[in-house]
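For this view, one protein chain was removed and the others were kept in their places.
So, subunit A:
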Amino acid sequence: MWRACQSERHLGQYYTLPTSHLHTIFPHGLPARYQQQVKTFNEGCVMVRQPALELISYLKAADYSKPAVRYLLYGLKGSGKTMSLCHTIHYCSTQGWLVLHIPDAHLWVKNCKELLPSSYHTSRFDQPIEASNWLRNFRTTNERFLSKIKLRQRYTWTKRESTEKGSPLGELVDMGVSRVKSSSDVVGAVLKELRLQAAETEESEGFRLAVAIDGVNSLWGRTTIKKEDKSPVAPEELTLIHNLRKMIDNNWCGGAVIATLSQTGSLYSPSSAYLPKELLGEEGFDSMDPFIPVPVSNYSEKEFESCYLYYLDRHWLQHPHSENEGKKEIIFLSNRNPSVLERLCAFL
């Protein structure tokens, strides 16, 4: 298990994620197909790839007394952005950081079943179901921090309920999970607290905060949610999105923001768009600017070989021609795109 000692020598090789980590760190983070693969192979193996290594090296070298640096993973569809993000998150959590992982921000801007007007701010809307789901997963991921972090401020939810200053974060999160109606505001409160407290240095019981957002371009796009009078809801009017945007602003220290662009779930964007400018839009680009772009491309020759050998090793490729002749065909048909390769090999 090579947790923190991954370097360029290990490019293209697979390392196994321990099963316990899979359940705690990634209750909701992994791509669906990868989860199926984990279930089939009974283990989760991740390939060490160039973009993830680059990100990890930046994280190692960054100065955490300065405002948070923003990293953006972008690339063609199916080239491995989410997997690189998960790899980085795993690294962060093994280093003891607090990971704030939003698996797919697109889920928050579309197909919302319940939309409540926010109690905190009249013009905004709440999404209780999504918020409570996320809080539950957040609790699973960061168990050990929940009791350590104390609230700095008093939060009043209703006339009778309030959370006192100094109480642990876990209590707040539990309250958000149980009181579904105010869960979006709880999310906002959690984010604010973490932002304020991450600024402290390690000596005074601070922690590093990693904000990982998949599909960040949804924050500035359009939504498919409609108000009761059938007019569309802008992303700013959603509490969750509003709070997330505050997180992305680099006015806090002691952590990093890692984001991926995703065309697959995004609304109203052409399928050939994959560059940051196209997917983020003007507004998004300005808010994310300055950021460090990290391109993710299809497998290189070596990476492809490694993936192929992994499938062969797991006896995933059953066809007798898989050894030699089929390889060239597969290279051609998938053009070394990881997701296409995986789908192709699924029925071989």
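By definition in this document, a contact is a pair of C-beta atoms (placed from the backbone, for glycine too) under 8 Å apart; a residue touches a chain by one contact, two chains touch by 3 or more; residues count from 1.
The rule we apply is simple: contacts and distances are computed from a predicted model.
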Chain left out of the displayed complex - its UniProt protein name, from "Anaphase-promoting complex subunit 5", "Small ribosomal subunit protein uS9m", "3-methyl-2-oxobutanoate dehydrogenase (2-methylpropanoyl-transferring)" or "Transporter": "Small ribosomal subunit protein uS9m"
Among A:Lys113, A:Arg144, A:Lys230 or A:Lys328, residue touching the chain not depicted: A:Lys328
Contacts of subunit A with the absent chain, listed as residue ranges: 76-77, 271-272, 328-329, 331-335, 337, 340, 344
